[in-house]
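A short worksheet on the structure shown next.
Part of the complex only, each chain left as placed.
We just call them A and B in the order they show up, numbering each chain from 1.
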Amino acid sequence: MTTRRVVATLIALMWPCCALAAGISSATSDCLECHRSTTPGAVADWERSRHAQVTLKEAMARPSRERRVSLSQTPKGLADVVIGCAECHNQNPRKHQDTFEHEGYKVHVVVTPKDCATCHPTEVKQYIQNLMSHAHGNLNKNPVYHDLMEFTNGVATYEDMKISYKKPDAQTSAESCNYCHGTKVEVKGTKARDTEFGEMAFPILGGWPNQGVGRINPDESMGSCTACHTRHQFSIQMARKPYTCAECHQGPDVPAYKVYMVSKHGNIFSSLGGQWNVEAVPWTVGKDFTAPTCAACHASLIVTEDGNVVAERTHRMNDRLPWRLFGLIYAHPHSKSPDTTIIKNKAGLALPTELTGEPMATYLIDAQEQGKRRKTMEKVCLACHHDGWVAGQWSRFENTIKTTNESTVAATKLIMAAWDTGVAKGLAEDDSIFNEAIEKKWVEHWLFFANSTRFSSAMAGADYGVFANGRWYMNKNIQEMADWLEFKRKKTK
Amino acid sequence: MTTRRVVATLIALMWPCCALAAGISSATSDCLECHRSTTPGAVADWERSRHAQVTLKEAMARPSRERRVSLSQTPKGLADVVIGCAECHNQNPRKHQDTFEHEGYKVHVVVTPKDCATCHPTEVKQYIQNLMSHAHGNLNKNPVYHDLMEFTNGVATYEDMKISYKKPDAQTSAESCNYCHGTKVEVKGTKARDTEFGEMAFPILGGWPNQGVGRINPDESMGSCTACHTRHQFSIQMARKPYTCAECHQGPDVPAYKVYMVSKHGNIFSSLGGQWNVEAVPWTVGKDFTAPTCAACHASLIVTEDGNVVAERTHRMNDRLPWRLFGLIYAHPHSKSPDTTIIKNKAGLALPTELTGEPMATYLIDAQEQGKRRKTMEKVCLACHHDGWVAGQWSRFENTIKTTNESTVAATKLIMAAWDTGVAKGLAEDDSIFNEAIEKKWVEHWLFFANSTRFSSAMAGADYGVFANGRWYMNKNIQEMADWLEFKRKKTK
């Protein structure tokens, strides 16, 4: 790399017109000329990337299992260049609402899955089927969840002995829920600005910055590949290391990373991962790595030293997951569609189960599909563990889905008792189910404690199922909800 | 290593009968033939291990301080082979209830301390005196603690305005408390299964999988060496790095890892540990490592560059600990026996103190033994710190034991007031002391907050003694317990 870069830079400096020869397109070369000094960190980061070092032709010449691109034919003009600034930011200019004239080029700010699909079409196609790509709408356009967002992000005020909630502003939502779920990025106008190269005009973007997994882009695509494949190095090792997942999967509502890090797998990663080859494609179990990371179980192409495929690469993250564990009131089979706003339960709520737990089967994958997904995951487990180990693990996990759902039923009965006895206002009064103290306890029951317990079970992070937001808190919560009910009822009488 | 492995593999492939010559026993060679493809991850991991590279004779030939085995004489047949699959999984076949016929060998699934003792007898002998090896019984067979387990793991249900608790099922306990404390692994029968090599029969194990430190094994031994010496690489660096301890010592009930990681010691480990030699035996302070990990203070053989011994290796983890800090209601001198179920207080509870804090001296080490253990630990401190520093640290720590116990006395008086005034049911009513809201607050007082404060004091992780589950929460808890009492009493009247 360094050599190529040095040569390219030297050639570019001496004969700018020849830059192409060394793999950097003349358009990218033009970008670099200024941006090397205006955004030096971004340029230096890109220079370390595979994008800066390998031409598309070279990338496509690799044996199929080792290939990091999935297109079948080289797009015109891209074969002999490395993937630089212009190859992404000037891609598909007419589709981009955020395209602007910039030093003779049509540039856009926000690189989107549609742009990435130029070289990675298979991954983008899978990703569109991924719940993540729909994360913006699944949260913001589901009335139940939208309501939860409002009473979480809106400021509660206190006047005349009464609490009321303001509507959350867009900036708050952008940096809280939608930081991960994705904002809607829109062009709001244009602004001229003095730069060291004279006055220039740039688009003003709403919902910006954002790299959320379900971002709605100015070309109408959904998602942001850089959520996991971090700019501008796009190193596969970042997507494979658990720290990337931790950005969105660490809080009490989804403690996957915390659980992983105290699991035996996480321990091996932390202790010995420095000696692994986290760059290799395909990824050989035992040789390249000795314990799974998040990606190994959920996404990566895994092979054995003999070249057998343990698991195919997928960017539809629930391909190996029969159960949806988190985010919703009860764990349940995954929904068929990545767009969960289409779901309605019998009570008319946009939820995959009744409030009392019964799943809405028509919208959810069936037992056969669940079995298939479980088998796909088990193949990963079995690369290191024997059959009895894996069977024992699954049996406990599915038992825990059952017991945590059962505990949530108890919490739900308590909240319903609060509504029925009039000490809290619920659906019948057309009131939010997220704005009173006991309702917030109910939310924590499933969103924090039942989830934590299930993650702990799924990935063997023991205390997250006990004292670290686990079963201890579920039972304590039931007691405290009942006490609250008792005090309020006494008062009401 | 690589050379030996390559040669061994080549020889094994060409002349299977000669495998022994290169160090791999013919039995292990037979295992590898299939398991290289059925569990490739496990085999590849083992191939990186010292077990796969060094024969017992070579291991015993090292100077005594550098030796990683503790036997005095080579067991028959083991001297010239590396320690492969068969050397462990075929060891002591008649003692193992889980032994089964497998391709002409008597194999067992669960490798136990008794098996490890073949080469590491001293470590296993020490470990039997370790509280950890008794962790299963100390939790499950202590009526007080068994009760706490029940009301933590059992699902609380709510019917007719009343809460009741189900008994927790075995699968739940296995993945929660007993994940760390150890399950009882039992053979439940045999199951035939189709494999790629035809139908084979395997034992069905209850309580499996498990690697808990106090696991009850099918050969009746207690413990699991792989809890810390992770399969199948068994790298000493894993046991020495804090991530291994974090598997069980990170939750709010025992936040040792969290405290360590924000301490100056943990900071040095995180910042500079990548440059240390974490494999060396013995472990030379200053040369091999520049700040202690958990193992350095509590277990490892530490020497100086001059070859002086700072601390002898121990697998009885409280050899350097005068005080038992966590798990119980009050901090107290360590118990004499690692089996704490034999303890009874005057009130008849299986606790080392009265509910009001007085220690049951007959069961506990005396001041002289405490002094000896403190001195042993101080030698480790003094390898880097001057006398005044170390004395100041100990003085504060023992003061904090006193003040946190004092705070627990206040919480206990509150719970007793609840029992006395009839707003909660306690021992007098033969009711559990862990099933009501105020009782759960009382448990958090000592199990979370007092413990966190003590760990913070012991290892200098400041905020874990203040706002991160420390003193702040103890005082808040006292206020809230008193409020609960007031509200309930009002209601009762």
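The criterion applied here is as follows: a residue touches a chain if its C-beta (ideal position, glycine included) is under 8 Å from a C-beta of that chain, and two chains touch if they have at least 3 such contacts.
Keep in mind that this is a model prediction, so the values were computed, not measured.
Engineer: How many subunits, all of the same sequence, make up the entire complex in this structure file, 2 of them being shown?
Structural biologist: The complex in this structure file totals 3 copies.
Criterion: only the chains that are shown with their structure count from here on.
Engineer: Need the CA-centroid distance for the pair chain A / chain B, whole Å please.
Structural biologist: 34
Engineer: Going by the contact rule set out above, which residues of chain B touch chain A in the complex?
Structural biologist: Residues in contact with chain A: 36-45, 48, 109, 151-159, 161, 163, 165, 169, 171-172, 174-177, 179-180, 193, 202-205, 208-209, 211, 230, 233, 235, 237-238, 241, 243-244, 246-248, 250-253, 274, 435-437, 440, 447-448, 484, 487, 491.
Engineer: In their complex, what parts of chain A are in touch with chain B?
Structural biologist: Going by the criterion above, the answer is residues 261-264, 266-268, 270-272, 274, 285-287, 290, 304-306, 308, 382-389, 392-393, 395-396, 399-400, 403, 406-407, 409-411, 413-414, 417, 456-457, 460, 462-468, 470-472, 474-476, 478-480, 482-483, 486-487, 490.
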